[in-house]
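Below are the structure tokens for one structure; questions will follow.
Heads up, one of the protein chains got dropped from this complex, but the rest are sitting where they should.
Letters are used for the chains, namely A, B and C, taken in the order the chains are written, and counting of residues starts over at 1 for each.
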């Protein structure tokens, strides 16, 4: 299955990094465990590790923006207060959040036997259309698998990890990623997509959703879902600045057409892995670098964020295959040929 | 000069109201005073009145979302706390905010001689490229003119009122408006546009900015500006719900390509004029209607907001004429013929 | 053990309700399960049910204020977005939050078999000084016990339920409650106290902590903890108004001397059970009553909140008995006689 760039799409103005993935940021790793069992287990877990050292002992500057808070992500109050992550970021299905958070506590204690308090950060979308969500099938071993299997390099996309059971713009969605680079920075985005109404979908501005709905029907088919957006960068930003980056993540979603319907819990979490903060600072004052906000660098980061998020969403659609789940339900993959025809008709990709 | 609909553009999925303007909402009125004097005064003031009664004695439920707070809008803390406006909304150039706010106090006291406290709400963008902004040429009489001249009916757009000196996507910007309606609601947007980098502009998804920049140059021309978005509706919403609407305003901006650069103060203010709140409530408990949030109505309002904001921005560009200002500077209008050609090439409007 | 009123203390200016407890609010119920096992299990769970009907089908208007977000409370983003609770509120030890949340999902599904999404709200303080916190000994059966055993009437205080292992101002803390009433309203507070430095403690303004530290030592003994504050009322308030109430909860804490040290996760959650919001609203518009904010009622609610929270904290101290926990650690009860002597010396209670 092709990614957006493979089709000739060049979303935005900035160039992607070598992998066009969040793992273009040095030391960022992603791991997936997919659970596809019997007729009704269609779920999984995805782990994003922000750097290669212990996340608790070297905390990662971070901030969140909640575009639509109809969601169950845990861990955000402490991120807002202290401006750091102290665990990897995990993504899963809605009702599995507590079990995944509990496993993340296990994992942290295993590595830091004296920990009496840790703030697990777990995001979610609702895979209940295809998955037996009430069963909460993600167990600790799956969480450990995603964490321990996390790797640099290309990131599997589509119906994988937390994305196994998700729906995006009425088609099969899931995991997508993209990146942008300049001389000065790398920005990467990873999304878990489960949102959007079919006829709203835009690909590089072309009204693919509306035109596909004419062919395929289901204009109003709706994930009734959510989206989790993870944005990372390798330049040093403090939590306030990362909050600014996180708000731009919403603009990237919007370019794909979304209007953030009532039931869609839309969360954006931004981090910088340039300079972790030590758990036990050796001195009373820390020396930190941050981006100077009067220069062009910060606006470049914002632009890169918008573009990487946009492309990550499109990749999540293009890379997701048709999936059959509980009660015989099927979520179709975005039909490639009609999509290409629409993109050509709108001048978004060249005629063959 | 044509509005977007006149060109055959049909942005979004929902139909506009009869005027395709914020004044489609019953009782909403808009007034402009434009100041074009000599070589260097290119500014003005725009007033939005949310209903026809006294705004202080009958307060209007409202909420704001700050996408990028690099701006000088006054009055927002009280709106956040109490969830109401108690003055009309005024828009002007950055450094004129205090003088306009002071005139709004005069205007309120004139109508309510016993008032000892009032919260003027004044938004701004920076018209300093074309205008002698340090001169703060907007005086109380201009404010009164905009307020007293405010009217229902079609709204003047482009380089008018607060929009006289503004720049949008590197072209002349200013005031734009649009609306959406369904069986159940009307949503209107009015924008003051002074934001965006030339090559980012999208019109109905087509990469007009990038392609125009190839022709006209100035890819990086930048308003370094801001945008004020006013969204109104005629269905009853409380302040929390209006905050949800306001956040969707950012998604409408994003559809036109913006990445909310560092220097752009991007504010969205949403109001409902369905049921004003009395200044002196007659009883200890008020009975209020609000939209039920589990039904489709609230998502429809969100979608309408996104679409109306998107179209209002495009109208602000299409309706703004080339303006010469201080130091011989010129801000060109968006060139219509090349724009139409691009839109045709991308299948956004029909060939003639 | 005496409550504050039993000692002759009359904190604040407003009278308490008949039970001087959060259960003075009609239909509010509280349940505790305490876990005291062997040498090292000193923990528990406390449930607050906001009304007598199903909390998912009839949602409770609510809002939170985070005074210090160094804490792991889950469920707040959705409360902020939608302005309602859809589960009971559970309190427990820090690392037990996910398991308690998971049990709350079970409990909800048991009562609503078609639920695919629910937002469990679980607050916490860190009982790791006395308790084997890594063991996460609270199991689903304990959660069900607290929920199903919840009752109207007097509320057990001190080292009970979630309070079993907590420390407050260097002494044994835990659960406390209080209420205030007027002709027009009832306000109740329930706190889980695990915060404060010994020498900061004030009781009805008297510097009990400082003077006790002279006698008992340990001026700097510190719970390094947190506090959870639940405030309820029987007058109808919307979420914005409840946010105002929640912020006043912090003022009540402050009256007892706290300075909200870095490590103390201080969360306040306010609810009104006057008019639940139906899960499936029968119509597109709801009619809601809310307190008129220009009258004295709202300020009375604020005053009542401050006073009830202050007294609830003091009750949590007075009612908690000396507790021995893991590794032979002991947390002493606030010594009553010296405390009474100090209160007499400062004119806070009469001489015997």
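Basically, contacts are C-beta pairs under 8 Å (C-beta built on N, C-alpha and C of every residue); 3 or more make two chains touch, one makes a residue touch a chain.
Keep in mind it's a predicted model, so treat the numbers as computed, not measured.
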Residue of B:54, B:102 or B:275 in touch with the missing chain, whole complex considered: B:102
In the full complex, which of C:214, C:324 or C:345 touches the chain missing from this view? C:345
Across C:51, C:72 or C:202, the one contacting the chain not displayed is C:202
May I ask you to list the residues on chain A that touch the chain which is not drawn? 81-83, 184, 235-236, 238-240, 244, 279-281, 283-295, 297
Chain B residues that touch the omitted chain in the full complex: 66, 68-78, 80-82, 94-95, 97-99, 101-102, 105, 109, 115-120, 126, 128, 133-134, 136, 265, 267
Missing-chain contacts mapped onto chain C: 13, 67-68, 199-200, 202, 204-207, 210, 244, 247-248, 250-255, 258-263, 293-294, 298-299, 302-303, 305-307, 345-348
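Following the convention adopted for this analysis, only the chains that are shown with their structure count from here on.
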Tell me, please, which chain's centre (mean of its C-alpha atoms) is farthest from the centre of chain A? C
Between chain A and chain C, the Cα-mean centres are separated in Å by 36
When centres are defined as mean Cα positions, the distance from chain B to chain C in whole Å is 44
Could you please state the distance in Å, as a whole number, between where the Cα atoms of chain A are centred and where those of chain B are centred? 32
Give me the residues of chain C that touch two or more other chains. 81-82
